[in-house]
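For this depiction, one protein chain was excluded, whereas all remaining protein chains were kept in their positions.
Letters A and B name the chains as they come in the text, with residue numbers starting at 1 for each one.
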Amino acid sequence: MAASDLSDTIIDIENLTREFTLYRRNGKKWRRTRDTLTAVDGMTFRIERGAAVGYIGANGAGKSTTIKMLTGILVPTSGSVRTCGLEPVRQRRRLASRIGVVFGQRSQLWWDLPLRESFSILAAIHRLDPDITRKRTYELVEQLEMAETLDTPVRQLSLGQRMRAEVAAALLHSPELVILDEPTIGLDVLSKQRLREFLRAERVDRGTTLLLTTHDMGDIERLCDRVLVVDHGSLVYDGSLPGLGATVGARRVLVVDLAEPTPDLLDLPCDAELLTSEGDGMRQRLAFDAEKTTAARLLAAVSDRAQVRDLSIEEPEIEDIVRRIYESAR
Amino acid sequence: MRGGAEGVEWLAVAMRARRTARVYQQLAVAGFRRQSQYKLAMFAGLFTNCVFGLVRAAVMVAAVRAAGDFGGYDEGSIGAYVWLSQALLGAMQFMGPPLELVDRVKNGDIAVDFLRPVDVQLSYLATDLGRAACTLIPRGIPSVVFGYLTFGLAMPHSPWPYLLGAISVLLAVALSFLSLFAVGLIGFWVVETRGIRVLYQICGTFLAGLFVPVHMFPEWLRTLAHATPFPSILQAPIDILSGRVLDSEAIGVVATQVVWVVLIGIAGRILLAAGRRRLEVQGG
Partner (left out) sequence: MAELPLVSTPAGTLLTPYIAVLRSRMRAQQSYRLSFASEVFSAFLIGLIEFAEVWVIFHTVKVLGGLDLDAALLLFGLSNTTFALAQVMVGHLDSLPTLIRLGTLDAFHLRPQPLLLQLITSDISLRRLARAAVAIAVLTLGLMRNDIDWGPAAVVLLAITLIGGILIFGGIFVCAAGLQFFLIDGAELTNSFTYGGSFAAMQPASVFPPPLKILFGFAIPVSFTAYLPTICLLGLPGPPLLPSWLAWWTPVATIWVWLLALCLWRIGTRHYQGGGG
C-alpha cells in the first residue's frame, strides 16, 4: 500500500448530490411526467480512521443512497466522495478489499451452502492467505459464538445467527472500514447486545472505522461517539449524541403505575410535564428533559405524592428526534 | 303453498348463480386489466413472435415447395398455419404455468385461496381467460397481419370458420390453462417443479403442433399426440380458423376439445383436493 493510502481520513464527502428521475403517470394513459427526486442533497462530512459514527434519519431520507455512493454501487450526480482515499466507482475493485459492508435486508452469503463454505469462498474471493484466514475465522467464530452454526445451511439460520454470520463475512478480510446498514433490525435483545459488543471490540483491537445506519437508539448510544442526522437528503446534525439530545430537547418519558387512582400529577418540578393519565389516574406518563433532570429525581418527586407500584422509561424515537431537528433547523 | 315455497327456492338458486357469474366476470376483467399493464412486454412478445414466425415461415414454405405432398398444405395454408400458431402462442402461454400459482403453492400462500368463497380452479381460470383475451389484441391479431404482409397466408372468406374458431380458441385457452394448473399443482408434492415445467413446455409445444403440424407426424407419433390434450390446444383452433377442417369435421374437433377440457378439469380438481388435504395435514 502506498504511503498516501494510510491517510487518516477514511470517508471524505463534499457537496455530494444524487438525483433520480422519476416517471409518473399523471392520470392520462400515454403521457408521463418527469419528476426529479433529490435523494442526497449537497452533503458534506469527513470521518477519520477509528471513528464510530451513527447515521440516522427517517426512512427514505437518503441513507442507503449515500452508502451506495460510498461503496461504488451508485455514481453521484455531483460533488465528490472518497472512501479510504479511493474513488468508489472508478476504483471499485481496489476499494472492495478495504471495506466490508453489511446490508441488513440482503444477504451476501450463499443461501444453500453451509456457513463454513461461505467463509471459505469469501476467503478465496479476497485471495486471503490460508493461515491468516484460519486464524481470522477462528477468531470471528469465537467472538460471535457461531461454532454450532458453521455446518448449517445459511437459509436455515435464525435471523440473529444470520446477522452475526453476515458481520463475520464482512469482516473476514479485516477491512479498514465497516459499513452496517440496519444490522440489528429484527434482532432480540441478547443478539443485539452480542453484536454491539463485538463491533466495539473490533474497533478497539484493530482500529476499524465503523459507519452504522440504524433506527435503534440503543445502537447509537452503545457504539457511536458521533451522530450524523440526515433528513430529506441533507445533513441536519453532525456532532455527539448528548449534544443531539440537547439540541433537540427530545424528552424521555417516565411511565408510572400507581397503587391507587390518583388525580393528575401536575406542577411537577424541573419542567416535567404530564402527557396522559389512564385508568383513572392509575397509569400516568410524564415527559421530562434529560438535560434538566434525571428519571430518579422525577421518580422521587412522584413518590412524594403517590405510591408507585411499577415504572418504565421510554426513550425518544429517532423519527421524533429527526422531526424536531428538522423543525428547529428551518 | 308448496308451489310458492319451491318458487322461492328457485329464485334463491337463480340469484346465487347470477352472483357467482358476476364474480367470475369480475375476475376475468381483473385478469384482462392486469395484463394490459404489461404493454412493453406484450410488444416484446409480438416482436419475438414475428422473428420466430419469419424463420418458421421461410422453412415451411421451402418445405412445401420441395416436397411433393406436405400433408396437403400449400404455400397459402402453411402460411396460415405458421402465423396463426405464432398468434395464439401468447394466449396459450405454454412458456410456463402461472408462476404466481407455482409460487403460492411453494410457499403455502395457496392456503389463503382455499379460504375464499370462490372455487379455486374456476377463479384462476376466469382470471386467465381475461389475461388471454388481452393478449389477442396486441399480440395475436398483429401477428397474423404481419404474416399476411410479409409471407402471405390464405384465410377463409366465409364467417363460419371464424365463429366456430372463436369458440375453439376459447376452449383451447381454457384447456391450456387447466393443463398448466394441473402441472403447477404438482408443487404440492415435489419441491422443485422447474424441471417438470420445462419438460411440459417442450413436450407440449411439440405435440401441440407448434413446430410441425400434427398431421405431418408419422403414424405412431400422431397416435401418441392424440392421446394427449396438446393437439386440442393449438392444432385444433388453427385448423378451424384456417379453414382446413370444415362443417362436421370441425364440429368433431371442437367436441374433442370439450372432452379434453372436462377430463383435464376433473383431473385438476382431484389434484387440488389432494393437495389441499396434504396442506391441511402438513400445516402449510
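Everything that follows uses one rule, which is that a residue touches a chain if its C-beta (ideal position, glycine included) is under 8 Å from a C-beta of that chain, and two chains touch if they have at least 3 such contacts.
Predicted model, so just to flag it, every value in this text is computed and none were measured.
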| Of B:V29, B:V59, B:L136 or B:A154, which residue touches the hidden chain? | B:V59
| note | Considering the complete complex, of B:Y24, B:F70, B:W83 or B:F188, the missing chain is touched by B:F70
| task | Go through chain A and note every residue touching the omitted chain. | result | 1, 6, 20-21, 50, 65, 68, 71-75, 89, 92-94, 96-97, 99-101, 103, 105-108, 110, 112-113, 117, 120-121, 124-130, 132, 174-176, 203-208
| request: Touching the hidden chain in the full complex, which residues of chain B are there? Just list them. | output: 38, 40-41, 44-45, 47-48, 51-52, 54-55, 58-59, 61-63, 66-67, 70-71, 191-192, 194-196, 198-199, 202-203, 206, 211-212, 216-218, 221
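Just so we're on the same page, only the chains that are shown with their structure count from here on.
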| Just curious, how far off is chain B from chain A if you go by their C-alpha centres, in Å? | 52
